[in-house]
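Every protein chain but one is kept in place in this view of the complex.
Naming follows writing order (A and B), and every chain is counted from residue 1.
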Amino acid sequence: MRNRKMKDALFYWTMLGSLAFILAVFSVILIVVFSKGFPALRWSLIFQLPKSGYYLGQDGGVANAILGTLYLSSGAVLVSIILALPAAIALQKDYTSPRFAQFTRLILDVLWGTPSIVYGAIGFAIMVYLGIRASLLGGIFALSLVMLPLMIRSMDEVIRIVPEELRETPLALGSTRFEMVRAVLLKQAFPGILTAVLLALGRGIGDAASVLFTAGFTDNLPGSLMDPVASLPLAVFFQIGSPLKEVQQRAYASAMILLFLILVINIVSRILEKRFTRHTIR
Amino acid sequence: MSVLLFRRFKDQIVTMSLRGILVGVLILSAGLLGILLLKSAPMISDFPLSKLIFSAAWNPWKGQFGLSAFIVASLGVAIIALIFASPVSLLAALYLSECANRRLRNALRLPIDILAGVPSVVFGLVGVIVIIPSVSILSRLCGRDTTGYSILSGGILLAIMIMPYILSLSLEVLLSLPAEAREAAIALGATRWETVRHVVLKRSVVGLVAAVVLGFARAFGETIAVMMVVGNVAKIPHSAFDPAYPLPALIANNFGELMSIPRFDSALFLAALVLMIIVGIFSLAAQAVLHHIGRI
Partner (left out) sequence: MPHIAIRNLNVQCGDHQILKDVNCDIPDGCIVAIVGPSGCGKTTLLKSLNRLLDLNEDAKIQGQVLLDGSDIYGESSDVLSLRKKVGFMAQRPYPLPMSIQDNVSFGPKIHGLPDTSHGMVERYLRLAGLWEEVKDRLDSPAAKLSIGQQQRLALARTLAVEPEVILADEPTSALDPISVKIVEHQFRLLKSQYTIVLVTHILRQARRLADHVIFMYSGELVEQGPAESFFAAPKDERTRAYLSGEIS
């Protein structure tokens, strides 16, 4: 009996220890980035473009990369929504046979797991074929490929859980399928759809591999879709590669900005999820 | 009547467009694979596949394009990551599913989600400043003097990156187990450990394996962070302290110069294809299992 209890206690503490370890790792990451980056964080870093010699320790900031990342990921989010929302609705049993839907879901889940560097390479191949150089357009295209499966599947999941009886309500009144979708599915799943969009946005902001050779990098802001554009993850990556201490420190400060963006998106998505449940039927 | 006709017409149009877009997305996905095949075709037709996959001779300047060093490196970092990450993540998931109440679970959702969403490059930074020096010290303790840029560092970093991912996947699997299954064992006087061992693990082992395999697939394809700590030397590593050159890093580092050497671009697309196929096979198997469990 004592033996059994001891085993149980040992098991309990290893489980708890593991969880504590993961949370500790999480804190270490935050502490390292913040303690290294905070001394180098200036308003100029956020609001200024890199001046000449920035990468040699001269003045300036990474506003090009911050804005570039926002351009890239919001562009890709827009493109993805236009395709993902209809596709997610088409996956519902109201539109598709369950077997085909199940097959498609599996394919999309596999695509979701495909490394973004692969999407970057494919995007690049298509750009070369079309004669497009590394640009905002190319970056948005590659990033959309990364986002699309993730967005379709997370929208699909939140629409799928709308109860059967709720779908029947408007149909019993003589509505068409589309009228039912608008009155019930989209309204009921709206908070979840928002979360799915923000999830994709967060993934887009942090993704470096897909924009590495499709978006290029520049110290300026893009003037058009055909101009190259900088991105925050790549700015971090290039600055840490510098041998100069000041520049390396700015890499950490830039990473802080990046983390801050991700944090804000996560928190905003949680707030919105609660805010928009006014009409939701439970 | 005209209202009715119009409504029907609108519904038909919408139905057709929705289905059309879904099918379009599927065709696009197939097209992506097609492009990879097309671009790596010159390589596959000019060299025997065995030479491409199993040869470690990578000398693009001499026309040698063996990918095995890169494949081994990718497998190496991913396996090391799995060895470190899976016990910790599974145990933490077990704590959350078996011991924690719903409030704690909900409270931890935010940090775990944020941790899973931390950009790869940030992990890379932390790896450079924390993991590299630690591994360097460790190597000295083991009697080898290295910089720390090694397959071990890559593995440890990847382990940290996939922990939250395996944790949330396996937590989902564990929570889908009905409470009655546990109650039966507990009612017989089993301790928590005995319940987990004889009931929980037995019934969810397939799903947990799938979660771990998905973690492996994720680690296999991770690019930027690994590239920052793994050393990027195109040789088959012989010990954990040796530097290595995983497939994603190969693609990321060399894409810029691919026009200058003949066939180089095709070789890189072949690397991307190999990457996609390996990751695809693992995640297809794991997802199929998870979908199957979800449907019961």
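The working rule: a residue touches a chain if its C-beta (ideal position, glycine included) is under 8 Å from a C-beta of that chain, and two chains touch if they have at least 3 such contacts.
The shown structure was predicted, so the numbers you read here are calculated from the model rather than taken from an experiment.
Can you say which of A:S74, A:S175 or A:S242 touches the chain missing from this structure?
A:S175
If the hidden chain were put back, which of A:V25, A:L166, A:L194 or A:L221 would touch it?
Considering all chains, including the one not shown, the answer is A:L166.
Residues of chain A in contact with the chain that isn't shown?
93, 97-98, 163, 165-176, 179, 183-184, 187-188, 278-282
Which residue numbers on chain B touch the omitted chain?
These residues touch the chain not displayed: 3-4, 7-8.
We adopt the following convention: only the chains that are shown with their structure count from here on.
How many angstrom lie between the centres of chain A and chain B, each centre taken as the mean Cα position?
16
Tell me, which parts of chain A touch chain B in their complex?
4-5, 7-8, 10-12, 14-19, 21-23, 25-26, 28-29, 32-33, 36, 83, 86-87, 89-91, 95-96, 102, 104-107, 109-111, 113-122, 124-126, 145, 148-149, 152, 176-179, 181, 202-203, 205-209, 212-213, 233-234, 236-237, 240, 251-252, 255, 258-259, 262-263, 265-267, 270
For the complex, which residues does chain B have touching chain A?
Its residues touching chain A are 7-8, 10-11, 14-15, 17-19, 21-22, 24-26, 29, 32, 35-36, 39, 87-89, 91-92, 94-96, 98-99, 108, 110-115, 117-126, 128-130, 160, 163-164, 167, 191-194, 196, 214, 217-218, 220-224, 228, 248, 251-252, 255-256, 268-269, 272, 275-276, 279-280, 283-284, 287-288, 291, 295.
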